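What follows is a short report on a single structure.
With one protein chain removed, the remaining protein chains of the complex are shown where they sit.
Letters A and B mark the chains in the order given here, with residues in each chain numbered from 1 onward.
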Amino acid sequence: MKGRSVARPDNMSGDKGAGGPRGSRQAPLLVAPGDDLGDSGGLEAGHGVLAINGRLRALKQGRMSNRDGTVSIEPRRTAYVPRPSDLVIGYIEGCTSNIWFIDIGAPFNAILPMSLGPSKAEFGGIRKVLDIGDAILCRVQEVEENHSSVVTMKGMGLRAIRAGSVEDIDPHLLGRLIGRGGNNLRQLKEDTECRVVAGDNGRVWLDGDLSGIVEARDRLNALLTEAKVEEYRGDA
Amino acid sequence: MAIPLVPKLLRAHLAELAAEDQRHDGRGRFVGRDTELEINCLPRAEGSAKVRMGDTIVYAGVKFQIMTPYPDRPNQGGLMCSAEVRPVAGRNWEPGPPSPQSIELGRVVDRGIRESGCINTEDLCLIPGEKAWQVILDLFAVSDDGNLFDAFALAGIAALKSAVIPAERFGIGEDQPLDVAKTPVMCSYHKVGGRFVYDADKREELGGDERIHITLGDDDHVHSLQKGLKGIFTAAEFAEIMDQARLRCAELRDLIDEKLEGV
Partner (left out) sequence: MGGYGDVQCIDENGIRLDGRTKDEVRPVHIETGVVPVADGSARMTWGLNDVIAAVYGPMEAHPRKIQRQDRAVLDVRYNMAPFSTTDRIRPGFNRRSREISKVTAEALESVVLTELYPRSKIRVEIEIICAEAGTRCAGITAASVALAHAGIPMSDMVVSVASGKVHDIVVCDLNKEEDNYGEADLPMGILPNSGELVFLQMDGDLSPDQFQEAWDYNMKATQVIHAEMVRALKGGDE
């Protein structure tokens, strides 16, 4: 299961643009944990699937599909597990004199050392740079075996978030939000005249006029509802 | 309970919305979430109710026990209110002894019901000085998405009003409905983005400030008040939410009556 433990747009049943059945080559089948998915000969075990004793077995509940020989399951829900180079939106939960602790919505907090922060602070003045409760856009630099990570704000576009609103969606719905080739996201930005930044941890930053933010949020909620309805379509 | 981190961005955004008379879920300032009330839903309880307000879900169960009256009140039975918010109800509700938050919840809801005098504890006396009924109201949270106060209070009074004294099981005569003379109802207002709103959800509770709980009985009699958390409010702000509470409490009282009639 190494390397396959997280539902990410790049190792799921469809490509980034396929949020549902249209991305799969076969009609999607609903499976539950423990279900036997057939002989494993010639097939790879993708997300949520285990190859054991020559058979493939479902480990999660959701829609199964076979894409280019990799059998995966798109689950109802996934916990976010950080990967290097992930773009994430985090909240400062605490700090020492030269490290910030960031809640990135993963089982473990991430660490932002001052050297990778937005600017250097005087000793004892770290909270003047980034305070408890501040929100930041940052990137995962490295991840330890136990999934705790180091993030950096050195990089293009990385910054403190001082305005707008951050919404939470399930990480596995990011593909649907972004759309094929980024189409859906682009359309959303145009229609609402908002900046929309989707973090890989399922947090989405909306920034702009209040009415634009409200509309963008409504459309996000509509997307979530649509996903819930589609979840149960398929062979029961 | 684990105190969650309050993102500054959330507070700023809620303030921006409040300035435009908006809430993050599109509700009006004094509009509550969809509210469902079900009674007689717990087969092993003598009275019961289940309340759903948005994604906040709670149960209330009434059980009767025989007690010995207290020496200084030999002609009275008892009413005990116990509120539990177990870890099932939310990520931040941690296991262990009751937190200050859940204790306050229980006590505020208890006062609202008890101080209304809706239950006459003298009626619960069986043999003065020896035997009396003790009415135990257990409030149980299943899902906490904000405003457990109002959910508990609504479920509590509905459960009491639907309760039947199990005299037969105790061999003390015939079963009879518990006499609940009034219907105290609680409405809670949270200061969010600088103004009070009704029925705050979890996000508004997280980004908000002080709260005020108002319990009104029949004919708008005031039975209990509680201000919680840090914050300063004016007499005018209070008068405004008091007006709102009168309207909403009446609506909830109608809802309770409607469900009881359907029995």
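Everything that follows uses one rule, which is that a contact is a pair of C-beta atoms (placed from the backbone, for glycine too) under 8 Å apart; a residue touches a chain by one contact, two chains touch by 3 or more.
Everything numeric here is computed off the predicted structure, so don't read it as measured data.
Within the set B:P7, B:G61, B:G112 or B:G156, the residue that contacts the chain not displayed is B:G61.
The residue touching the chain not shown here, chosen from B:E84, B:E104, B:D218 or B:E240, is B:E84. Among A:R83, A:H147 or A:R219, only A:H147 touches the chain that is left out of the view. On the side of chain A, touch with the chain left out of the figure occurs at residues 1, 5, 30, 32-36, 48, 50, 52, 57, 59-62, 75-79, 107-109, 145-148, 228, 231-232, 234, 236. Contact between chain B and the unshown chain involves residues 42-45, 48, 55, 57, 59, 61-63, 65, 82, 84, 86-91, 95, 136, 138, 140, 142-145, 169, 202.
The rule is short, and it goes like this: only the chains that are shown with their structure count from here on.
Chain centres here are Cα means. That of chain A falls 38 Å from that of chain B.
Chain B makes touch with chain A in their complex at residues 5-10, 12-13, 16-17, 20, 22, 24, 26. Against chain B, the residues of chain A that register as touching in their complex are 91, 93, 103, 131-135, 161-166, 210, 213-214, 217-218.
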